[in-house]
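Structure record follows, encoded as structure tokens.
A single protein chain has been omitted from the complex, and every remaining protein chain is retained in its original position.
As written, the chains take the letters A, B and C, and residue 1 is the first residue of each chain.
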Amino acid sequence: MKHFEITSQAIDPDAFRKQLLDPACGAYVQFDGWVRNHNEGQSVLRLEYEVYEPLAVKEGQSIIDEAIERFGVTNACGVHRSGLLELSDVAVVVGVSSPHRDAAFAACRYIIDETKARLPIWKKEYYENGQAEWVNCKHCGHREHG
Amino acid sequence: MKHFEITSQAIDPDAFRKQLLDPACGAYVQFDGWVRNHNEGQSVLRLEYEVYEPLAVKEGQSIIDEAIERFGVTNACGVHRSGLLELSDVAVVVGVSSPHRDAAFAACRYIIDETKARLPIWKKEYYENGQAEWVNCKHCGHREHG
Amino acid sequence: MKNIKVRYFAAYREETGVGFETITTGANSPAELFAECATKHEGLQSYSAALVAINDEMSDWNAALSEGDEVLFFPPVAGG
Partner (left out) sequence: MKNIKVRYFAAYREETGVGFETITTGANSPAELFAECATKHEGLQSYSAALVAINDEMSDWNAALSEGDEVLFFPPVAGG
């Protein structure tokens, strides 16, 4: 089982979930990130993820390993999209199975938080008003946007 | 959409998840409870849920309403099995969609915790050694078990 | 004396050997009724951590009972 993947194809959350099934586990927690139709007051039409895949996969795998070690869960996986996505498309899925739910919730939360903070993945939002913007650039001192 | 259901049929987590899709939501958190092959040192072969459905549905709906109000999430649903289940069968699913993930995680956790504490649902485990036991009776002063 | 319908669930049903019975009783509350049922069914233990409902509404153990009420005795739920 690959624990962390980047894919340019549509993510199938149900197939993803099935790879984590384990009769020793009583708890499974899954987080889906969906493409949302609004952000900071703007109507979003679609978005694009640029991913630097070699490092994203390596860092994603590190995060999974950290979560398994820190929370003692049985299995954990993540998958993140690259490329152009439409509204309600699945952008990212994280799943964790564990004998008990405490650890599964904590590990799932850890993985998605770290994934969003540490992976070389950038999101460009395309707005109803025709503009597009690299999200979060506004918080880091860049004045120019594409 | 029914927000809380009891069913004697196999739960389809993917169909369950799809009813919560919402383009205004960027976050979805799902908890599955799976039938686990062990409990407190015993090998579990299968289990049975006895449900008092009129009150389980009413109380389940109250829990969903509380979670929506308390955490401000957009949608939340739960479904719980009754009857005989085999290993790895899905016993319960809770799903929450929300614009952001903080609220989705918190609400999902609240719903499963309250569901397990408040609903009139009892679990009987069937063990490899031929015995069967109503789970948690041992913690409440009962000496006799079926 | 009142006629009260009593339902037992899960472990309680197995311990009493019955799922349902009608009792003619002077009990004024679910707590008193449970104590009376426990003298009749020796498998029935303390109701601490158990729950009770009257006519499909969750209830307090010290609520009032009325003629014809249906009282549901719920053993502690599975939890974790």
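Details
Simple rule for what comes next: a contact is a pair of C-beta atoms (placed from the backbone, for glycine too) under 8 Å apart; a residue touches a chain by one contact, two chains touch by 3 or more.
None of these values were measured; they are calculated from a predicted model.
Judged over the whole assembly, touch between the missing chain and the shown ones holds for A. Contact with the chain that does not appear here is found for just one residue of A:5, A:32 or A:59, A:59.
Touching the omitted chain from subunit A are residues 50, 52, 54-55, 58-59, 116-124, 134-137, 139-146.
The rule we apply is simple: only the chains that are shown with their structure count from here on.
Averaging C-alpha coordinates per chain places the centre of subunit A 50 Å away from that of subunit C.
The residues of subunit C that reach two or more other chains are 80, listed in rising order. Contact of a single residue of subunit A with at least two other chains is seen at no position.
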